[in-house]
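Apart from one protein chain that is not included, each protein chain of the complex appears where it belongs.
Presenting subunit A:
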Amino acid sequence: MKPFTLRKPNDIKQALSGKKAGEAYIAGGTNLVDLMKKHIAEPDALLDVTTALSAGIETSSRGIRIGAMVRNSHIASHAAIQSQYPLLAKAILAGASPQIRNMASTAGNLLQRTRCPYFYDITLPCNKRKPGSGCGALEGENRMSAIVGYSEHCVAVHPSDMCVALAALDASVVVSGSGGKSESIPFASFHRLPGTTPEIDNNLPVNALITAVEIPANAFHKHYAYLKVRDRTSYAFALVSVAAALQLSGTKITAARLASGGVAHKPWRWHEAEKFLQGKEATAANFSQAAAIAARSTKPLSHNGYKVTMLQGAIETALHNCLNA
């Protein structure tokens, strides 16, 4: 690790005004400390924001507001989350290990690096770690890589499960800028696709802090499923994951949400498949058709063609599981 100095701002205002270029915020540290050990992140100073940021969850008729410092495990075990937003709890519990979920913060989960094995090995080329060095995975070992939304510059996938549920539930990210101004960024436009600048994972403004994540009230708590397919049953990144949620009137689908992890540089929504399901009967044939629509929009790389079949099956199964939830 490169030596660094450490400060602890008391509140958001202090945290925002005190940060200089080359410095980083630290909360749970589960991703940052690891990256620092590997010399992938080398901040000059760390600002410990564990007390500056809120660790509270507030519910209202409009929805729920999760403080940036709420630990992932605390979201999953929160009564209101379990009853009104169970998809989120289910997704969180599918990710990482109990120890990491106890450490990781809400904001940190969003801000963890989109990554692949080439990003983590400093002896290999990676445009995300070292812009201009090339993408090793594009023509290399890309079994775990993206099947949609990638560019020739980067084929890495966002590793979060929590974010897949937040994308499906149309959450928004509340951000405080250095001017003290607070703004709300829709979840869909928070994370970025790699394009020509894969070194930038998200649209968080420079020198801004995530202060909370908000989920609007919804009726997706009855029929939902989070399905994660991976190399081992627990504590592994998704090869493909699916967050599915339905609103039903009898057997008719009045609203549908479908999102995936493990397929793109950001949590991916299957809008076309959702649109297809809206107003349709909740039948196996329609579920299968929706899965086919999603799969059609993918473009696998040399070693991850299996992900397309896997995705199609996972969407179908997740939609079926919604009916049994």
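Note that contacts are C-beta pairs under 8 Å (C-beta built on N, C-alpha and C of every residue); 3 or more make two chains touch, one makes a residue touch a chain; residues count from 1.
Please note the rule applied: contacts and distances are computed from a predicted model.
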Legend entry - Identity of the absent chain, which is to be given by its UniProt protein name, from "Branched-chain amino acid ABC transporter permease", "Glycolate oxidase subunit GlcE", "Oxidoreductase" or "Aspartyl/glutamyl-tRNA(Asn/Gln) amidotransferase subunit C": "Oxidoreductase"
Legend entry - Omitted-chain contact residue, chosen from A:Q82, A:N102, A:S151 or A:T317: A:N102
Inset, instruction - Using the definition of touch stated at the top, determine which of A:S184, A:S234 or A:T283 touches the missing chain. - result: A:S234
Inset, instruction - Decide which residue listed in A:K13, A:K37, A:K252 or A:R296 touches the omitted chain of the complex. - result: A:K37
Inset, instruction - Mind listing the subunit A residues that contact the chain we can't see here? - result: 1-6, 26, 29-30, 33-34, 36-37, 44, 46, 48, 50, 73, 96-100, 102-103, 233-235
